[in-house]
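Of the protein chains in this complex, all but one are displayed in their positions.
Right, chain A next:
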């Protein structure tokens, strides 16, 4: 069984058909790219998976469990982590605090334990710190550990956001344009991290991308959306010359 199955998913916003009968599945261990022109419904799809939007038709199943109506908090607990398109970091907190917030749902000590800083609360803090440090090590964020996110450059912030998602130890990592706004070098770094993620940690990733070259090089599987519909689905090699993809991206005349 696939890790995530989308079955005939539909979503409308007062007349705009954001998603229309979207059906495909994401295998465990894949780096699955979702591409498409602006307004194709890529981010809406992510919002349905992470529970921010509630799809009106069809099913989104994570390991066979339907996600419709499940609260975002609960979906996070089920192992879906998300990196936002426009950075959604906690600006006034340090990098370390941001990463520890990625582990928030795994904390068991409550307000009282924290208020009195009990032995259990302290031990838990250290345990999660160790995990966060592993991510810091993986993403080479050592220099920025104590810095508030607000003072960091954009490329580093993107990496912190990836780190925060990784701290959740997700089964499924949703990456909404991880390279948007990055320069050539930072993009290459990001590509390396994503590949390492797949090979070393075995995290299943869903990637939204605009930059075709980046996506085609990295992905094991590509789904192309246009105006809320799936117009193509398959490994990157089969899509390179697909006329529907080309026409959606470049315009009708090329396909003709």
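Rule of thumb we're sticking to: a residue touches a chain if its C-beta (ideal position, glycine included) is under 8 Å from a C-beta of that chain, and two chains touch if they have at least 3 such contacts; residues count from 1.
In the analysis below, contacts and distances are computed from a predicted model.
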- Between "ATP synthase subunit b", "Radical SAM-linked protein", "NADH-quinone oxidoreductase subunit L" or "Branched-chain amino acid ABC transporter permease", which matches the UniProt record of the unshown chain? "Branched-chain amino acid ABC transporter permease"
- Task: Identify the residue among A:2, A:93 or A:180 that touches the chain left out of the display.
- Result: A:93
- Write down which of A:76, A:141, A:156 or A:173 is the residue touching the left-out chain. A:76
- Query: Where the complex has a chain not shown, which of A:68, A:129 or A:210 is the residue touching it?
  - Reply: A:129
- Contacts from chain A to the absent chain lie at residues 50, 52, 72-73, 76-77, 82, 84, 88-93, 97, 100-102, 104-105, 107, 109-111, 114-117, 121-122, 124-126, 129-130, 133, 164, 168
